[in-house]
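Sharing a structure, written as structure tokens. Questions coming.
A single protein chain has been omitted from the complex, and every remaining protein chain is retained in its original position.
After this line comes chain A, so read on.
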Amino acid sequence: MTQSVVVQVGQCGNQIGCCFWDLALREHAAVNQKGIYDEAISSFFRNVDTRVVGDGGNISKGKICSLKARAVLIDMEEGVVNEILQGPLRDVFDSKQLITDISGSGNNWAVGHKVFGRLYQEQILEKLRKSAEHCDCLQCFFIIHSMGGGTGSGLGTFLLKVLEDEFPEVYRFVTSVYPSGEDDVITSPYNSILAMKELNEHADCVLPIDNQSLFDIISKIDLMVNSGKLGTTIKPKSLVTSSAGALKKQHQKPFDAMNNIVANLLLNLTSSARFEGSLNMDLNEISMNLVPFPQLHYLVSSLTPLYTLADVNIPTRRLDQMFSDAFSKDHQLIRADPKHSLYLACALMVRGNVQVSDLRRNIERLKPSLQFISWNQEGWKTSLCSVPPVGHSHSLLALANNTCVKPTFMELRERFMRLYKKKAHLHHYLQIEGMEESCFMEAVSSLSTLIEEYNQLDATRSMPVEDLPRLSVAV
């Protein structure tokens, strides 16, 4: 069994990360009734004997003593991390695995990347190495950050290069929150584009998320809950849309509910690697199956049923509906419509009481309405995990490598160009040592190349699907 380390960077990254750890603990508590430290838990948690002073005290088997998250928390201001350390999850985090500063990055990618990168490079390396040492077999780094700000965006992408150099064999999965159109950070297009270049070059796999989509999903759930038609009741225990603790939802900050969705995404992504099933899917299989060309590693995700994310007891709809929903644009975590774009590859990760015949039946049913690229007409990767999410009987996570990400990138480029043409706020960046206008040009160029690749793939849609002539052999 392998382990993964979560690196949460910046305000957004840390808030999502916090939700994730809360859900992970609750999931394992529900599954692991006997309190034995098993391989499933060890994928994200260390078992530590807190009486032992210093760094030792890692217990590999037996009863759970004290669980510590395999996490590194990085933020250039203290507010968010402090809140975490004073909250209900404080004991889960190892105080030595934090890197904080006071001044913040001022929503400036260059400050995050160049200034803080240089300043904290050694410390970052040290914490990462430490967390790797605690792992028997480290398979994956999960980086959580936002693209629009300064720390998550700049420092978050800085450490991608560090990870690539220091741990070349360990996968780098990045969960990136992209700024939506009405983002209140004016410089978010600059930050995002500069960060995109780093993602293009140093990430193995990127899961783009869009705040607007998360918000729409939360609204939908609220609608379902409040409509009263479906006879919903609040569930006593399930993975809730609220953050730590089983509290009522009324006074929740909207971000909490939204962060929970992303946290669920990560949980479901890793469920087949952690728990048993009739068709397992490890994390290294995600990259292998869903990334046909190294640059095209952006995966659109969707989670169904939505109500698994809510504290509610909606009567189970037909299993097949779950599969249909996964392809609807309302369930995607970015603003995208995969059904009307071109699929390069698609993964279906199912949890719970679902068998291979259900999977095959639904694939057969949905295939005709989806367009797959000519050389991957049956491009499906499937997995079946027996352990359902807490409080529900089944769930589905769909990951698509689909040209529907293109509009998001094009919009981003558009917003960037609008600012850049006027040279607005540029001086904040150029005054940082190491930043020049060429950095911006290279970043846009990198994005344009990516967009062009998607364009070329889209162009093949209108071409008829023909079998290529085969090798002829002498008989």
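Quick note on the criterion: a contact is a pair of C-beta atoms (placed from the backbone, for glycine too) under 8 Å apart; a residue touches a chain by one contact, two chains touch by 3 or more; residues count from 1.
Operating definition for what follows: contacts and distances are computed from a predicted model.
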Legend entry - Record-based protein name (UniProt) of the chain missing from this complex, from "RAB5 interacting factor", "Exportin-2", "Tubulin delta chain" or "cAMP-regulated phosphoprotein 19": "Tubulin delta chain"
Inset, instruction - Check the options A:Q139, A:N259, A:S341 or A:S446 and report the residue that touches the missing chain. - result: A:Q139
Inset, instruction - Would you mind spotting which of A:N284, A:Q371 or A:S393 touches the chain that isn't drawn? - result: A:N284
Inset, instruction - From the listed residues A:G87, A:G106, A:P292 or A:G391, report the one that touches the chain absent from this view. - result: A:P292
Legend entry - Sole residue of A:T100, A:Q212, A:S324 or A:S374 that reaches the chain not shown, by the stated touch rule: A:S374
Inset, instruction - Spell out, residue by residue, where the missing chain touches chain A. - result: 1-2, 39, 136-137, 139, 276, 278-280, 282, 284-285, 287-294, 344-345, 355-358, 360, 363-364, 367, 374-382, 384, 467-468, 470-473, 475
